[in-house]
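What you see is the complex with one protein chain gone and the rest in place.
Take a look at chain A:
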Amino acid sequence: MSGPVAERSPPLPRRPALALPTGRELVRRVAPPGIALGLVGAALWLSGEPGGSRLALSLTFGALFGVVLQRSRFCFYCQWRDFLVAGDPRGLLGILAALAAGLAGYAVVLGAWMPDPGGTRLPPDAHIGPVGPVLLLAGAVFGAGMAISGSCISAHLYRLGEGSPTAPFALVGTGLGFVLGFATWNPLYLVSVADAPVIWLPRHLGYAGYLGLALAVLAFLAWPLMKRLPDPVAPNLCRGSDPLRALFSGRWPVWLGGLAVGAIGTLAYLRVGPLGVTAEIGGRARQAAGAAGLLPARLEGLDTFRGCATAIREALLTPNGLFVAGLVLASFVAALASGQFQPARPRSGHAIRGLLGGLFLGWGAMTGLGCSVGTLLSGIMAGALSGWVFGVAMFAGAGGTLWLGRRTGLLT
C-alpha cells in the first residue's frame, strides 16, 4: 500500500543526500533564512499596525509551534502508532510531557486571572466544552480520521511544510468534514449537546487539587510506558558537540518537543488565546459553505460554546489564521534546513486516504469543538473534563481503526 504510513522515528538522523543538484542545494541554503526573515519582518510589520500586536504574537507563536512540531515530530497519531505497532513509548511520553508542562503553566496563569475558581464564571476563552455522548463520538471519529489519513490536523499542517503528498488532500478533506459537521450540528445539538454539562474541574477541585490529580493521572499513564523504554542508544543530541547541528539535524526527542509545546501553550494563552489549529479552517469552511448555500440557516447554540470558535470571519487576517500560516511556513523552514523537506508526487492512494481521513477529522473537530490541539491539549491544560473525554475517545478511535485496518490489510 502506497498510503502515507505514519512516519517512524529514525534511530539516527538522516544525512542529506550527497548527490543533490546544486540548484536544489542553493534553495536549501537560501530559502530557510529567507522565509524566516520574512516571518520576522511580517511579525514586526503587524506589531506596528494599530491593534496588530495580537496578530504579530499569533504569527510568532504559530511559527514557534511549527518548528517544535516539525523538529520533534509531535504527531499524536504517529506516536500512538509507534507504541501500538512497534512498542516504542517515547512519543507518548512526549505527549504526556506536553500536558504536564501545560497543566502547570495554565495553573499559574489561571490562578492569577481568577483567584477564586469556585464561582459560576469560566476562565476567559479557555477551551472548556460540553461533555456528553456527542463528544465521545466526535473524538472517536476524529481518531479514525487520524488513522485513515496518517495523522491529526496539526500534524498535517506541519507535514504540509515537509512536502507530504497526503497533507493537502487531508486538509481539503478537513474543510469538507467541517461542512458535513455543520450540516449535522443542529440535530445533535437538540438531541444531546444542549443538555451536556460544561465541566471545569478546578471549580470542583481547586487549582492545586486539579493540578495534583491531573499530574497523578499522567504519572499513572507514564509509569508502564517508562518500563518499556528502549535501552538508551547514543542520543541524537549528543552527536558531535555542535549545538546548531543538534537543533537543525535529525529530530529532537519528543519529550523535549512536549515541554516546548506546554510552554508555548501557556504563553499563547497568557497573551493571545489557547492553542488551536481548527478555528480558521472551520471559520473559512463555514464562510464558504454559507456563501454556497450549504449551511443550515442557523447553527443552534454553536457560537455560545467555548472551543475553536468557527464564527464567521470578518477580517482578512485573524489571529488563528496567522497562527496556522506561521506554523506551516516555519515547519517548511525547519524541514528544509534539516533536509527533511521531501516533496513527493501524490498518488491516488494519498488522495483517497487524505480526503476520506480528512472528512472524518473535520467532522470530529467541528462536532468536538476542536481537535487534538484545541480540545485535547488546550482543554486538559485548562482543566476541562471535555479535553480528557475527547482524548480517551480519540486514542480509542485511532487504535481501533488501526487494528481494523491492519486486519483487513487496508492500513499498515
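Just so we're on the same page, a contact is a pair of C-beta atoms (placed from the backbone, for glycine too) under 8 Å apart; a residue touches a chain by one contact, two chains touch by 3 or more; residues count from 1.
Everything that follows uses one rule, which is that contacts and distances are computed from a predicted model.
K.L.:
Absent chain per UniProt: "Sulfurtransferase", "Probable membrane transporter protein", "2-hydroxyglutaryl-CoA dehydratase, D-component" or "Carbon-monoxide dehydrogenase small subunit"?
P.N.:
UniProt lists the chain left out of the view as "Sulfurtransferase".
K.L.:
Which residue from A:Ile312, A:Ala344 or A:Leu404 sits in contact with the chain not drawn here?
P.N.:
In the complete complex, the chain left out is touched by residue A:Ile312.
K.L.:
Looking at the full complex, which residue from A:Gly87, A:Pro115, A:Gly293 or A:Gly409 touches the chain that isn't shown here?
P.N.:
Result: among the candidates, A:Pro115 touches the missing chain.
K.L.:
Just the residue numbers, please: which parts of chain A touch the chain that's not shown?
P.N.:
For chain A, the residues touching the absent chain are 50-51, 112-115, 120-121, 123-125, 270-273, 303, 312, 314.
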